[in-house]
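Excluded from the complex is one protein chain; the other protein chains are retained at their positions.
As written, the chains take the letters A, B and C, and residue 1 is the first residue of each chain.
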Amino acid sequence: MITVVLLGKLADLGGAPALTLAAPLDWAGLRAALPASLVEALDDPRNRVAVNGALLADRSALQAGDGDEIALLPPVSGG
Amino acid sequence: MITVVLLGKLADLGGAPALTLAAPLDWAGLRAALPASLVEALDDPRNRVAVNGALLADRSALQAGDGDEIALLPPVSGG
Amino acid sequence: MMRDIRLLNQKFIPGTLIGPFTQANPGLGGVCTFVGEVRCDDDVEALELTHYEPLTLPGMHLLADRAFARFDLMGLLMVHRVGRMRPGEPIVCVSAAARHRRDAIDTVDFCMDHLKSAAWFWKREKRAGAWHWIEPREQDHADLARWQAPVGDT
Partner (left out) sequence: MMRDIRLLNQKFIPGTLIGPFTQANPGLGGVCTFVGEVRCDDDVEALELTHYEPLTLPGMHLLADRAFARFDLMGLLMVHRVGRMRPGEPIVCVSAAARHRRDAIDTVDFCMDHLKSAAWFWKREKRAGAWHWIEPREQDHADLARWQAPVGDT
């Protein structure tokens, strides 16, 4: 299983702070598996993607396997 | 009588933190009445002159009478 | 060298951190401290800060590393709240001890600008019973840009 953590307002869009998806996932697989409400946000380059706490420079290169954690991070709004 | 307050290192030059001189005094009178050790400092434009707490824009216009306080203020060295 | 970087999920009293921090840096020239509180804006009932564990605290440590590399520092305290807060509660406390005041003040300025616009926090406010996500402010980005020297930026 892969955990997808939704931060900030993406949690509202996704309807939950985290989702669980079946492993493995590449970028196309993630787009296909996420709720439609999140796909537009997924394509917005202002939202960053991290796997196991490491930010992806190129999100299309995403590869996640069993036990991995994907995070979708909208722009920060400050402390 | 006129009090002349010597601030900072001018107190060392004058040998005391304050001197008492006979009134009245204009600029030439002050120069003549002060110890020789202070005259050079008096002419240095970096040292400011105040009468009764008001800085003089033109020190040569100094006029002090009985009960007045003249202050000789070297450059400040910071709080 | 005193270095204290923390995320707190409970209310804190800045004075209880700053006193010991100052004591821990004997011989300093100056300490600059900034404490940010939840502003009592119009109708804000509560504020919530979300963070992402694998990025937020490591990001604060990286920011501290950059501050120590950039300024002549003796000590740095950087404490940030997460979770739900009410107006008047402290959100953030940054305190920098240095031999010279410019390093202490600039460090606080630098850390606050980065915490405000480049740290992994998401903020929402509760107004009239409903939660609203806060968008990044233009001013925060402008503040951050002040530190981006064209060459030699650490």
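Here is the rule we go by: a residue touches a chain if its C-beta (ideal position, glycine included) is under 8 Å from a C-beta of that chain, and two chains touch if they have at least 3 such contacts.
For clarity, every value in this text was computed on a predicted model and none was experimentally measured.
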(request) Considering the entire complex, write down the shown chains that touch the omitted one. (result) B, C
(message) For chain C, which positions touch the chain that isn't shown here?
(response) 15, 18-19, 22, 26-37, 39-40, 87-88, 99, 101-102, 104-105, 108-109, 112, 116, 139, 143
(message) For review purposes, identify every residue of chain B that touches the missing chain, sorted by number.
(response) 5, 7-9, 11-12, 50, 52-53, 55, 69, 71, 73-79
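Everything below uses one rule, namely that only the chains that are shown with their structure count from here on.
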(request) Averaged over CA atoms, how far is the centre of chain A from the centre of chain B? Could you give it in whole Å? (result) 75
